[in-house]
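Here the complex is missing a single protein chain, while all its other protein chains stay put.
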Amino acid sequence: MTEEVQALVGKEFRCLDKGFVRLIDVMGDDSAIVQAARVSYGSGTKKVHEDRGLIRYLMRHLHTTPFEMVEFKFHVKLPIFVARQWIRHRTANVNEYSGRYSEMKDEFYVPDADQVRAQSAMNKQGRADEAFDAERAESIRTSMQQTQDMLYGQYQEMLSTDLAREIARINLPVSNYTEWYWKIDLHNLFHFLRLRIDAHAQYEIRVYGEAMAEIAKAAVPLAYEAFEDYILHAQRFSRTELEIIRSTLSTLPPLDELQARGLSAREAREFLDKLQKD
Amino acid sequence: MTEEVQALVGKEFRCLDKGFVRLIDVMGDDSAIVQAARVSYGSGTKKVHEDRGLIRYLMRHLHTTPFEMVEFKFHVKLPIFVARQWIRHRTANVNEYSGRYSEMKDEFYVPDADQVRAQSAMNKQGRADEAFDAERAESIRTSMQQTQDMLYGQYQEMLSTDLAREIARINLPVSNYTEWYWKIDLHNLFHFLRLRIDAHAQYEIRVYGEAMAEIAKAAVPLAYEAFEDYILHAQRFSRTELEIIRSTLSTLPPLDELQARGLSAREAREFLDKLQKD
Amino acid sequence: MTEEVQALVGKEFRCLDKGFVRLIDVMGDDSAIVQAARVSYGSGTKKVHEDRGLIRYLMRHLHTTPFEMVEFKFHVKLPIFVARQWIRHRTANVNEYSGRYSEMKDEFYVPDADQVRAQSAMNKQGRADEAFDAERAESIRTSMQQTQDMLYGQYQEMLSTDLAREIARINLPVSNYTEWYWKIDLHNLFHFLRLRIDAHAQYEIRVYGEAMAEIAKAAVPLAYEAFEDYILHAQRFSRTELEIIRSTLSTLPPLDELQARGLSAREAREFLDKLQKD
Partner (left out) sequence: MTEEVQALVGKEFRCLDKGFVRLIDVMGDDSAIVQAARVSYGSGTKKVHEDRGLIRYLMRHLHTTPFEMVEFKFHVKLPIFVARQWIRHRTANVNEYSGRYSEMKDEFYVPDADQVRAQSAMNKQGRADEAFDAERAESIRTSMQQTQDMLYGQYQEMLSTDLAREIARINLPVSNYTEWYWKIDLHNLFHFLRLRIDAHAQYEIRVYGEAMAEIAKAAVPLAYEAFEDYILHAQRFSRTELEIIRSTLSTLPPLDELQARGLSAREAREFLDKLQKD
């Protein structure tokens, strides 16, 4: 582990009003990806690619297994409704705080005023780009908080009658914070990030995605750069869209100009191939 | 699909006060397990075992892959806190109702009076064997219901101000009902059942387990019987426990008596082997 | 199951010289995808999309879980070296013929003359586009076959000395045929097909992919069409490639022309968004 990554271990990345992401441990770095890829290619290829080129090649061509050779472990504190979206990523290991064994804590998520927004007009599952006016937002925030206080009071009261914890907690809201250890390989972390730092993801999970993206960027800088270039900021075009692009592009830049604009020699050829009429 | 199973498709098995399990579809039956096992053993073994014996042999010796060849799909309506335990079983396919796309419904779980119980004295994660007295239980039930009504009222009110659904729902409690389609293979269903119809599982998930167990029993009767005999009602003894049993058992019944008591000839020999001093 | 699909069950799709793919069973069809997707969207959305549009929307936006609700089971006979590539797809259920329990059969893959080709000059992992000349190809084929006969003879001879099957088989070549039952959900089948009917996949696994693609096309025609349009014949462009395309495209067709060329109204807007300068 480099000193830079070592310095990140245990550091709290604050998320939302009371949550966090902390890196607990990481196995491997960019060189672990290269090491695993090279066992596939055998000794004959050892000098052909340098590391960055190899990692970018693997990412571009969806050779995903070498990225599985890096593993991250995080400690996360998050509202239950975020945990419910997060857990849908099945290829990960999880140990969560249990409301059956232990008392849930008096911590609930209240959105910041600028996140108190109307239903999106465009997007059936999202919120609008603008927040409610300050007063209206504040009144909603206050009301949310009062409800949470009241619910936690009821919870405490039920526990004081010795009602079983596993029953007493059923009226706690999904804004209640929970925590877990979460362990995942880099390939599946990238898949998580791709879906969860996307503009269509709910804001409240996006902030966790962004914190983990920052950590990943420090831990595997070459792989993260490749992920950004070839996955995160890439776009896929359907068969019909490709036909439209092909017929609309009159002339394409020649190979040397493509390279001047940032493609490798190999990518430049691949690029022209993709735009070739079938 | 036999007529008996066909008759189960779509039938609501009521669970808790407002939930259900419905079988949507099933691929394969006992004979699909046998068919898959026989591809491993090749044609030479076709007549050696009859189906029941083969299925029992596979279950007993943890040859689990043939059980993966049967697949079930269920439609389930369940409280969020049950869904959170359930989803920990990762080897399954899930589509859940979304509180971002759609309004959550005015349906909440309230435990029956006989489930309103104290914290267990023995079991840090469970409830006592006896319910609270009727009056105390009823007062807790009434209070829970009032809180749920109040929370749903607040939710509706927030939606009426056009607050985004994905925010408005954050104070809905984990007693709120959700629903999903859940698809799983038989091996993993057995694993789910083993953990979730166990006395240590929370009562509220156990009732769902029991409904699915009833369906599985009808759909794969031989496999279910083997599951009961070799897994569900079996016990594992540690190295030290085995030593104690071995030294405490003075004489074991002879092979013919073991068979008279229900073991097959092969099982009788395996039984004696397991109890042999190392 | 439609009559068309019913007619496919059990039918041998010949693959290579002695292999096959046979559909054993299928759970669900296009409507099962729609059914699962609609549980997510809730009742409010039931009439908004018609089925084809919904399926295409799900595929385009990588909402993959509804596609997991369809399940296929195949019986496959294939050379060991193909089985070794195939098994890398982990999200599937497998029961394979066992060379420990049973004798391996006297069936080996010999490539057709037109597949006897030189190492590709372009592609470190592939073969050239042209076959060797007929005579040279035939001499290689003959030599391969003689070696296989000799190896099977040695195997039989060792078995006749009562050498354990699990040892006797270790010099059988990876061209030896094996068979298995293989069960997979549609989402993961599409992932398999995307990688294995691609021109970079080894020819010998591609023919199996193509057989299963034909079966999938008959069983879930709408999903298969969407898979072809949005995944199989789509292309992804990296961040840099996108910048080049954006700056090279002088003017884009207006919305109505885009629709005339085959995009839906929604896709046309999405298309322009993707090509918008950041």
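Letters A, B and C name the chains as they come in the text, with residue numbers starting at 1 for each one.
Basically, a contact is a pair of C-beta atoms (placed from the backbone, for glycine too) under 8 Å apart; a residue touches a chain by one contact, two chains touch by 3 or more.
Bear in mind that the values here come from a model prediction, so they are computed numbers and not experimental data.
Novice: Based on the whole assembly, the unshown chain contacts which displayed chains?
Specialist: A, B, C
Novice: Just one of C:2, C:125 or C:142 touches the chain that is missing; which is it?
Specialist: Residue touching the absent chain, from the options given: C:125.
Novice: Going by the contact rule already stated, which one of A:55, A:69 or A:110 would touch the omitted chain in the full complex?
Specialist: A:69
Novice: Applying the definition given at the start, please give the residues of chain B touching the unseen chain.
Specialist: Residue positions of chain B that touch the missing chain: 41, 45, 60, 62, 65, 88, 124, 195, 228-230, 233-245, 248-253, 258, 261-263, 267, 271, 274.
Novice: Take the complete complex as the reference. Which residues in chain A touch the chain that isn't displayed?
Specialist: Touching the chain left out of view, chain A contributes residues 24-28, 32, 35-37, 39-45, 65-66, 68-69, 71, 73, 75, 93-98, 101-103, 179-181, 183, 185.
Novice: For review purposes, identify every residue of chain C that touches the missing chain, sorted by number.
Specialist: Chain C touches the chain not shown through residues 79-81, 83-84, 87-88, 90-91, 94, 98-101, 109, 111, 115-120, 124-128, 132, 136, 140, 143-144, 147-148, 151, 154, 158, 161-167, 169-175, 202.
FYI, only the chains that are shown with their structure count from here on.
Novice: Taking all residue numbers at the chain A/chain C interface, are over half used by both copies (same) or under half (different)?
Specialist: Here the answer is same, because the shared fraction of interface numbers exceeds one half.
Novice: Between chain A and chain B, what distance separates the C-alpha centroids? Give it in angstrom.
Specialist: 32
Novice: Let me have the rounded angstrom distance from the C-alpha centre of chain A over to the C-alpha centre of chain C, please.
Specialist: For chain A versus chain C, the centre distance works out to 29 Å.
Novice: Where in chain B do residues touch two or more of the other chains?
Specialist: 94, 98, 101
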